[in-house]
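Below you will find the structure I want to go over with you.
A single protein chain has been omitted from the complex, and every remaining protein chain is retained in its original position.
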């Protein structure tokens, strides 16, 4: 039975619950927008990395270099799109 | 609107009725011909169900050429209407539909199909692979694209074409200002074709990354394959944006959501933004494979290796990143202020640097070469100066303060045509002529080809250089007419003359295909150009398994090295070859997508439900299917090979 | 071979024809903003011609020198990988050019996005709104409104506040300066000024449907005194604009030049301030507009109709 629950994945799961709890702080604790966003950004991206490395086994195959650069490229462009859009549609007019 | 009214053309004219009749007769003739010659079975077995990348490439090619003529006729009609002031050839609505369909057909259904056609045919051969990574998905890509293209062209005869420009800016494209089904066609036909393109992107990335012949490291790939890899990378990351934008547009039009509306918080600027987040990378999707084609051709006909291979690759990688960070330059005039414009102005001009490197590398590839002026080479050499002019005007457009004066004018139209025509159309014609013998086993006539080249290149200059001038004089794009007092008449007449020359050039190409099919020699061997990369190492016509034996690669020009530098490509030991089975599912599924799209366009929800069920059934079938392909035994390979060798 | 000469010849012809003709609108500026833009355009044309000529020269040299017909039969081109110095130059020079142009671009950006300098008076504010397929010009200070034509004083900055009662349009008077979009849910600002009296043509530059080609207007730049006279004349002779009348004007179609006293801003304010549909990030405290009518009503009517389709 024990071998069905590898420590790495169990720890990963516990850690992701902890991260969710930390993210919930922004709801329960009164804080500035900037601080709240920082917490959310950190917890969300750490969680994403956790899933990627622990659960999705991104590093196990011979193609891990390709896989990771593909994901990072995608994340980079997605982030550029989000912030570029905000820049062009909202922040540019303020 | 009443149900049946939606199917009627909002602005019918004799041209449309004539085309309806022509389309009907053509369809009847095709059906009758297939039945009479008993070719239905052949068509189904050999083409509709094929998963062979070479045949899919040829089907893409035929579709692209058809679309080229469809879009070309649009262009001619536009130039004819504008040739004289206050012309009455077309009315406003008709003109608007024509420039809209011209843009969409040329970009989405012609240029995209053309580059994918060449990638399909050439890339697996160049890397020494048996097929692409997912042959059946490849067939699905093609059929989705094909059904999208057919659906879009259906708008011409049922319900009316879109008329808000190929950029389809909201709120003009919304229900309020475009009540006919035209824009629905735009949204849904492009969506279907776009999904097909996205699948191609993923398919080719995996193919190129994982299926190269032994010894072919990334930095030993032929330049066309490199360009295909980068292009497909851009496709994979750009097309989802289009998918989302089109889905939102469709929902606004069909389900009353408020993304781009003028009330309740909707934001028309968001459409422009998303459209260009996809639209700018799209430009590089089109032009990078062309760069790859030119690299192959220039080095072949200068009989020299490509100068600066590493910087060529580096510049493409840089372009792939930069292409995603410049889109705002398409709407510098939207009011976002000097700071935002400055940022995107700088990123835009930065792209000139890697592009410039490529131009200089091609020039230096000629250095100490031995240049042969074949038709593909002439297109490549014609590309360099014309594209440079198109490119530097792009830098000028990138300067946002000045862009306020260029934006939406004929100057812009001149710029992008002088980039896209030499950058894509020339490359595709060059590539077509270059790889034609590999595809069909005979060469296109050089003499006729040169005539076509001169008409097309001079026609391009004559058609588009005057637009720089009329643009700077204040002629906006997309105007269906202008008054005589504006003084635009002369320049537009010149443009029309250029357009006619271009048309003559394309007719000559068609004649060349006809002439060469009838008279060209079939005895040309497998390497008629004395070329350098692997696709020329296999026999012509290419057997279904491409290479009887997977080649051993030592450099980016393994075939050249095997001819002149003593490299050994093949050991001579044959093994049995695993091949994928044909499948009708991609065709059937795409046809269901056609039904789905049509039903969506006309809000026929029963049709939507039935088509969706059918598509799900196809997916479920695929999920449970166990298809392991088949094996070609060694004896059969030997037999095929000796027949191919003997045929020469 | 021939094509290069032909292209060169074509460019030369075009240039000669150009110099022979009347100056092109964009390169014949009549105000400071258009002047800035024309300067940038001419500068960039100059630098770009240098690049084009360089490319043409190298290409012609290569084609003349290394054509196969001039080489011996057994000539074997060498294998050349590349040269660090050559490539450094090919990167370096474009980088320098782009850096310089970026500098020019940023500088001119801030210039055209600001009120033109060197004038004593406060800018004249004109609200320019487009509807299918007309332009409405409201002068809030003067309390008059015109359609499809403008009177503006010379030697005074002009501040156009642009918005639209329909598709995105672009307000463009080539001889006074570049264009800017007019959109339905927000107001954009275009800074212009006219230095030379005269009549200039303006148009909508952004495609907006069936009547787009004819959506033009005239700009009469006159001396400040003449402008004041014109304002006075309009105030005494023109009919007042009413809500009904304005609704009528908004109907799609083409109409000639018209003149009114009062502005439609009184009963149908521009989408700025508290009327702005364009909410940037939530806190819109810039509500300096006192009118309380809702310009949104118009839009919500339309959107209700949409659903019935």
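Chains here go by letter, A, B and C, matching the order in which they are written, and residues are numbered from 1 within each.
Just so we're on the same page, a residue touches a chain if its C-beta (ideal position, glycine included) is under 8 Å from a C-beta of that chain, and two chains touch if they have at least 3 such contacts.
Rule of thumb we're sticking to: contacts and distances are computed from a predicted model.
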item	value
Listed names "Stage V sporulation protein AC", "Quinol oxidase subunit 3", "NADH dehydrogenase subunit L" or "Dihydroxyacetone kinase subunit DhaK", with the criterion being the UniProt name of the chain not displayed	"Quinol oxidase subunit 3"
Touching the absent chain when the full complex is considered, from B:277, B:290 or B:611	B:277
Which residue of B:133, B:346 or B:443 touches the chain not shown here	B:133
Residue among B:447, B:518 or B:628 touching the omitted chain	B:628
Residues belonging to subunit A that touch the chain removed from view	3-6, 9, 12-13, 16-17, 20, 23-24, 26-27, 33, 36-37, 40-41, 43-44, 47-48, 51-52, 54-58, 61-63, 66-67, 70-71, 73-75, 77-79, 81-82, 85-86, 89-90
Where the missing chain touches subunit B, by residue	133-134, 198, 201-203, 205-206, 209-211, 236-241, 243-245, 247-248, 251, 255-259, 261, 263-267, 270, 273-274, 277, 578, 620, 623-624, 626, 628
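Convention: only the chains that are shown with their structure count from here on.
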item	value
Centre-to-centre distance between subunit B and subunit A (centres being mean Cα positions), rounded to whole Å	37
Gap in Å, rounded to a whole number, between the CA centres of subunit C and subunit B	32
Whole-Å gap between the CA centroids of subunit A and subunit C	43
Per-residue overlap in subunit B, given as positions that touch at least 2 other chains	267, 269, 331, 334-335, 337
Residue list for subunit A, restricted to those that touch at least two other chains	91, 93
Touching residues (chain side subunit A, partner subunit B) in the complex	63, 66, 73-74, 76-77, 80-81, 84-85, 87-89, 91-93
Residues on subunit B engaged by subunit A in the complex (per definition of touch)	209-210, 233, 237, 241, 267, 269-270, 273-274, 277, 321, 324-325, 327-328, 331, 334-337, 339-340, 343-344
In the complex, subunit C residues that touch subunit B	1, 3-4, 6-7, 10-11, 14, 18, 22, 24-27, 34, 36-38, 40-41, 44-45, 48, 51-52, 55-56, 58-59, 62-63, 66-68, 71, 75-82, 86-87, 90-91, 94-95, 97-98, 101-102, 104-106, 108-114, 132, 162, 166-168, 170, 172, 174, 177-181, 183-186, 188-189, 201, 203-213, 277-279, 296, 299-300, 302-303, 305-307, 309
